[in-house]
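Note that one protein chain of the assembly has been removed; the remaining protein chains are unaltered in position.
Entry: chain A
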């Protein structure tokens, strides 16, 4: 019965998209609160290099992406701990990773790779095994964040404040680094390396207009992301547009609507 349901590519796509929404939304809240937008981008762009590496070494793409994303996230995390105002450095890493990834893929690809699938996602081609991986990763990410929720919030407010409260901010930073790498690895199939950052930031930013507490913001962001997935996939069917960008377009429209609603409510 379930296997029969999963025969439908739209249902597979929807399940995969919802899994990504479930992980990206709460993590995205921390990305927004900690002003880590570039951090997310750099990690996502590095995933492309992971793709190239997997292809060159004939490894599973997931493994290569996870390894390179984790390496990039750790690097960025270390660098931003050492310097103040690393915005431009993160920008260099983010764009540099993207360019190097593109060059690397062109070296190994030949005819085997459809580059745009990795840049913008290929959600309509997910297989049941992909869905299992996506949901496994999503549950891991959401579980880690839920487990560390209070201390993550405290570390977000201030490192020294956290230390005085007996919390090691570096450990919490590591939790975010790890969850970011996992999210990138499971989301690349769905929205692609270029738009993972959007799935992190946009639902969370939209939720900010409506939320009155951090918990509410995470829940509203998850709902927004889920609605974006449903609406985006539907739109992609109706207008025959690429699915990943359609999902992000839907999220952007929701952001505008939430902004209006927030204004009206005062």
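Criterion: a residue touches a chain if its C-beta (ideal position, glycine included) is under 8 Å from a C-beta of that chain, and two chains touch if they have at least 3 such contacts; residues count from 1.
Methods note: contacts and distances are computed from a predicted model.
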**Asked** According to its UniProt entry, is the unseen chain "Formate hydrogenlyase", "RNA polymerase sigma-70 factor (ECF subfamily)", "Hydrogenase maturation carbamoyl dehydratase HypE" or "Zinc import ATP-binding protein ZnuC"?
**Response** "Zinc import ATP-binding protein ZnuC"
**Fill in**
Sole touch to the unshown chain from A:103, A:216 or A:257: residue A:216
**Contact partner of the left-out chain, one of A:53, A:72, A:133 or A:151** = A:151
**Fill in**
Logged for chain A, residues touching the omitted partner chain are 32-35, 150-151, 153-154, 156-161, 163-165, 167, 205, 208, 211-214, 216-217
